[in-house]
Structure formats: structure tokens, C-alpha cells
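Heads up, one of the protein chains got dropped from this complex, but the rest are sitting where they should.
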Amino acid sequence: MNLSVGCTLEYQVIEPTVFIFNIEAAMTPEQIVRNETLSGLPGDPAERFVTTEPGNRCLRIQAPAGNLRIDYDADVETADFTDGIENVAEIPAGLVPPEVLTYLSPSRYCQSDRLARFADQQFGGLAPGHNRVTGICNWIWDNVEYLRGNTDSQTSACDTIVERVGVCRDFAHLGIALSRALGIPARFVSCYTPGLVPADFHAVFEAYLGGANGPRWYLFDPTRMANLDQLVRIGIGRDAADVSFATFFGQTTLTGMTVRAAAGSDASMDKYPAPGTG
Amino acid sequence: MNLSVGCTLEYQVIEPTVFIFNIEAAMTPEQIVRNETLSGLPGDPAERFVTTEPGNRCLRIQAPAGNLRIDYDADVETADFTDGIENVAEIPAGLVPPEVLTYLSPSRYCQSDRLARFADQQFGGLAPGHNRVTGICNWIWDNVEYLRGNTDSQTSACDTIVERVGVCRDFAHLGIALSRALGIPARFVSCYTPGLVPADFHAVFEAYLGGANGPRWYLFDPTRMANLDQLVRIGIGRDAADVSFATFFGQTTLTGMTVRAAAGSDASMDKYPAPGTG
Amino acid sequence: MNLSVGCTLEYQVIEPTVFIFNIEAAMTPEQIVRNETLSGLPGDPAERFVTTEPGNRCLRIQAPAGNLRIDYDADVETADFTDGIENVAEIPAGLVPPEVLTYLSPSRYCQSDRLARFADQQFGGLAPGHNRVTGICNWIWDNVEYLRGNTDSQTSACDTIVERVGVCRDFAHLGIALSRALGIPARFVSCYTPGLVPADFHAVFEAYLGGANGPRWYLFDPTRMANLDQLVRIGIGRDAADVSFATFFGQTTLTGMTVRAAAGSDASMDKYPAPGTG
Partner (left out) sequence: MNLSVGCTLEYQVIEPTVFIFNIEAAMTPEQIVRNETLSGLPGDPAERFVTTEPGNRCLRIQAPAGNLRIDYDADVETADFTDGIENVAEIPAGLVPPEVLTYLSPSRYCQSDRLARFADQQFGGLAPGHNRVTGICNWIWDNVEYLRGNTDSQTSACDTIVERVGVCRDFAHLGIALSRALGIPARFVSCYTPGLVPADFHAVFEAYLGGANGPRWYLFDPTRMANLDQLVRIGIGRDAADVSFATFFGQTTLTGMTVRAAAGSDASMDKYPAPGTG
């Protein structure tokens, strides 16, 4: 799948401020990034690094006081995860790879330790496997209202269990917390995806499960807003605390944000002609 | 129904301490108290008063440093609330009596304001009336595990929605919060009741509903531990904050507590012979 | 002191809705209400009643779908509480009147039970009395930032201790919770007061203390925004849950609100000429 994604972020920087952006499409074997442009960086050299998970690309800049406007655009080709979801099992705790174990622990917004009884009660009777995580997503869809303006950056899975309202980030946090409470490793994925109204960054989650071709991370979107074939991953982490699209240290105000995402196989063909046809 | 109830409370009083006890059976038109004894009060005169709701009997004493042991016993005759629960409706907000409106508001342990969406989602589809509150109790019974040692005096209905475990007090708080969230006035009732293992004070709740004989408070016990015909009310309030069995102001340790409750119609006949038969 | 106060509340009523307003100036021996007008009530007769504390005036109406606009205005004369605050002592728990004891208990937004250690630590060393409650207010002023938009109707005193930001309601809740945690009865007061920018309802609190003329409730405003001589009380309760200016049962949106308050002794003289001078 080929997608074009991007964003524009505008800030009023009151005092010299360090920014860490995590807006660029992740670079992984399953996600090829092409034609990438990033403009608006201040004169000082930006520092690039990877955090938490391979492929998470961070950009640290030092912005002087004044207006800052960052424009990012890229064409991305994502692998087709076509292997089915039938017969996808859960991985016993004894076999979860060490580097995945961290995704079983409670985190800032996913207090799975407090949700063990609820998860067991509600989902303990479902057959383990991919279908059980789908059961979690269905439960969230049925029981949590998607509504902007009722939650904020401090809202956690426990708040959402009580208040039953939230946005994509809250839905993902709850899906993660419930999965972990059942012993299923789960992690947060920030992403671009076409078709959101209004366009925005999106958040989904992944559970670590074992299919016929071995264990891997499987995507889930309890908001049902994204076509999971049309996701461009940005950052992966324990929860939103790991993958803020922007973190800053200094007095600064976000004054504008637009996000772009479009699927386009034709367009991409034009842009990336096959060898020999140019 | 005739019941014999009582308790023994023992304290090590480190410094002169004011105690407010709410352990005596309430005196209401529906609950007649006889043969009452209370021993162990220190020399200073105790002050008696009524709080929150008519019938709640409080006892304030000033205890010197040393050991304090209060023994209370009473025989109580409770009215038979035999009118049925069929056709018992909810009272529209416009018709709830002013003095009952306080039982629609959120309180310390019953944050009904945070539970509105959940209550509507889970119970909004049930036909309004006594049966809907029974539906709340059934849901609590099905979804919250009764287990000692997992909650404490700070545990609230929101905690219980998350953690799904608690004791009678927690069950009552959740029943109250969910009722209020649906617009049904609800209040906390501390009580004596036979048959608890181990014997202890008990907590249930009441919802204000309208039957054929007009509106009144109807009892509910989401723990299913009490026979509702065998309850001796002690205190009624918004939640446990209103009706602690003992509040004290001073350095003091509870060193022992036993609670007694037995049903006994024969015994009571012997004790209270009808006029002219003695 | 003479003040003119009032408000205009506008709603879009989506479905027939019961409203309970608590916007009228309280009528108490210390607060005389004159020239009162209330317009915009729908055709059905409004019901008036008093809740929680004597003088709290509530108005219950049934509004049909459509636009609702309530205008309230009154001239109010408040007593001069001129007895000093020197030598105003705290009331020992053994002497707090029974009807005041409820203001020692934790409530929805004032979880004094969780704040006992902090209150003792921070204020336990201050000499008991009016001055200690002033110490609480000074601490709040020094440690909590007054800022709109960071808190909402679910914010409680425990949130404010953590986040250190809020509005008048949050300041009052924290003052109340800390007072109760020290064993000082405290209650919430919603009011009109001149000089707020922007004009709005205000919230302060009262502590029950004992001066030379006997115990009474003393006003405190930890926001320092009100001139305490220029307060017109609306409602008094355990916390904001008791004295919402508007509670409604039905689908309804607040579309406009303006609040008016002005001090005016000359104006009031004109309006209320002494007998025989007309």
C-alpha cells in the first residue's frame, strides 16, 4: 500500500526551546519511506535519533524565540500483512520474548494492574487468541463513546473505564491495559491514516500474538476509524507517554496543526516509476 | 420481625478523646427499640443527638486515656414492609421531594457525576422502576467480587468500577452511585443483620421509588448477604462518611469489636407479652 | 452593605427538562433581599423550596423544548459582621453542635480523610483559631495558581493538591478539605460579589469558629478576589455538589451566562428611603 502523509505544526516560541518531534514515518522493514521532505528547522543542526523501538525516529531541535513552523511530508509504502488472523494464538507468559515483556507491565496511562479482575471477568471466558483481543476492541466500541473534548493528556485507562468516553488515544490505552491485564503484551502505535474527519494524528494498538508464521505484533483499532491496511506508523511505545508527536522544554504555545494522509496507488506509481520506464 | 442486636467495641485511648458513636438501633415509626442497654460509658455525661436523618441516634462522649469498652444490646421490632415491589416506579426529577434531592447528588464515596455514561449504557435500556435498581444490584453481584482485605475506608464507587472487588460498604456505594447516575435518589444504610459470617456491621442501600401506596425508600442489598426482612437500621446517610459507627478525635486504637444479631420471634413474645396476658 | 446582583442564564432545551436553579440571593437574618425580579420562567408553575441550609432558595421548573432565558435581579442588604477576628478560637470536637458535625465529614470534592497528614504537617504547628484558617488560605494563595481552563466540574481537593491550579471553586474546596482535616467544620458558599473580571459566580468558604460573641461561621476567600464585606450569599452546602447554580434533568445546553454584581450604598438609599423622609 502506498500512502502520502504529512503534517504542519506551528508554534509561538516564547523563549529558546528544545523540541523533540516524533512525526516522521517510522522506518522499518515493513514500511519504506520515500520522497521525504522536512522544512522549517531552525539554523542549528537538528539531532536525529531512535527511541524505544527500532524505527521510531525522533528529531531534536533548539528553536529560538519567535514563530516556528515545521512542514513534513513523505510517501510511504507499507507491507501487506496478508497472513490471516485465524488460528492466531496468545503466547504463554513463559514464551514471551524478553524484549517484549515490558509490554506486559502497567504504564502511565495503562494501569493494567488495577484492571485484572475486570479483564478476567469480561474476557476470561473468550477463547484465547486474536479473536479475544478483537473481543476487547468490540467491548470498547460498544461501551465507550467516541467524543472529543471530554478527556485530556492526563486521562488514563482507569478514567475511561469509569467515564466511558474518549478519543483514539483513550481507546488505544484501554485496549492496551485490558490486553496486558489478560497477559497479552500490547503497545501503543501513533500513526497517520487517511479518512479521519477532521484529519488528525491517530492512535491504535498492537498485541503480540502467534500465528502460523510465528509470533508478531497484530494491529487493532478499537475506534474502527482506520483501515488497518492504510496505516503509516510513526512511533511505538508503552503508551502515549513514549510517543508524543512533540515534546518541548521551554515556554511555547502550539498555534496551529494540520495533518495529511491519503492513500494513492496510482499517484505513487507516477512518482516511483518502475526501473526502465522513466 | 423481632431481632436482638448489639455490639462490643474496645479501644485503647492514648489521650483524652471525643467519640461519636452511631451504633444504636435507629428509632423510627417502622422500628421499635426495646430492652436497650448501653454500658461502659465514662463518667462524664454523654450527649445524645440525631443527625442527617430522623432516627439516626448519635452518642458523643469524652473518654479519658485508658481502656474503653462499650457494650450495646437491644431488642428491636421492625415493621413488615409487605407491599410488593411490582409496579414500583421511579419518581420523575420534577417530583422528587426537596428533602430527598440531596440523595441525587454525588458524595464522597459515590461519584455519580463520573458514572453517568456507564449507568445509562448499562441500565438505560431497562424499564424504569424497582426492577431497574434490582438490575443494578444484579450487575454488581455478577461483576464485583466480594472479598475482604482489598479495599479500605478510602475506597469509592469509582475504584470499585475499576477494580471489581470489595465488601458490603463498597457494594452499597456502587449501588448508590449507579442509581443516582440514573436520576434515582439513593442512600446508604448501616445496619445489624443476622447470619453474616463473620458477624459484623452490614451496609446496604435504599432507593426512593414510588409504589401503589406512594413513594418511599426501598431496601436493596447487592451483596445478597442479608435477609432484607431482618435488618435493623442504625444510620442513614449519603454514604459511609455520614454514618461511621465510630468517629473519634484523639489518639486512639480500636482493639476489639464484636457484633451480635439474631432473629427471634418466640423470644420476643416472651419478653413483650401483650397487655393483660402477663 | 447594599448590593445589586443578578444573572442571565440561557439554555437550548432539546427535550422537556426539569431545572433546579439556585441563583437567588439567600434569605437569612443577615441578608435582606429587596426589589427582586425573576423573569423567563415557563408557563408551568415553578416550585420553590429550601435545601441543605436555611436560606438556600431553590426553584424547580419544567421547561419545554426550545430556548430558555432566565433573568434574575435583586437588591440585597447584608449585615455588617464587624466583630473582630482576634481571639476567635476553634471549637473542640466535643462542643461542635450536632447540626454542624456534617461539615467535619469528607464530601465529594473535599476528601479531608485523605489530607489528614498533610494538614497536620503543614498547619498543625499554627495556633488554633481564626488565624489558622487564614494560614490555610495563605498557603493556598501561595501554592495554587489561579488559572481558568485547567479544571472542571470533577476536580476535587486531592486533584488540586497534586496539580496546584484551579479557580475559585477549587480554592474553596481545598480550603474546606484542609480545615476539616484539622477538625474545623467548614462549608462551601456560592455567592455574588462585585469586581470579578470577568464577572462570574464566585465561591468562598466558611469555617465554624468561636469568637467573643459565641460560635458562628466565618468567611474566607483563598482567591483574595472578593471583598468579604461585599458578598451576597446564594447557597451554602458541604461542597459544590450541594449548591450548583443550575441542575437539570434532560438534554440541554447552556448557551449563555452573564452575572452581575455591584456595590452601591447611595443607590440603595434612593431606592429604600427611610420612613417619613419620602
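Labels A, B and C are assigned to the chains in the order they are written; within every chain, residues are numbered from 1.
The rule is simple: a residue touches a chain if its C-beta (ideal position, glycine included) is under 8 Å from a C-beta of that chain, and two chains touch if they have at least 3 such contacts.
Remember, it's a predicted structure, so these values are computed and weren't measured experimentally.
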- line: Touch assignment to the omitted chain, from A:Gly6, A:Gly55 or A:Pro106, lands on A:Pro106
- request: Check each of A:Gln154, A:Asn227 or A:Thr253 against the chain that is not shown and name the one that touches it.
  value: A:Gln154
Which residue of C:Ala74, C:Val88, C:Ile161 or C:Ile236 touches the chain not shown here: C:Ile161
Message: Could you pull out which residues of chain A are in touch with the chain that's been left out?
response: 18, 20, 49-52, 58, 60, 62, 92-94, 98-99, 101-102, 105-108, 111, 113-114, 153-154, 183, 241-242, 249
Missing-chain contacts mapped onto chain C: 114-115, 117-118, 121, 143, 145, 158, 161-165
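Quick note on the criterion: only the chains that are shown with their structure count from here on.
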- prompt: Hey, how far is the Cα centre of chain A from the one of chain B, in Å?
  reply: 48
- prompt: Centre to centre, by mean C-alpha position, how many angstrom separate chain A and chain C?
  reply: 45
Task: With chain centres taken as the means of their Cα atoms, state the distance from chain B to chain C in Å.
output: 31
Message: Using the touch definition from the top, which residues of chain B touch two or more other chains?
response: 114
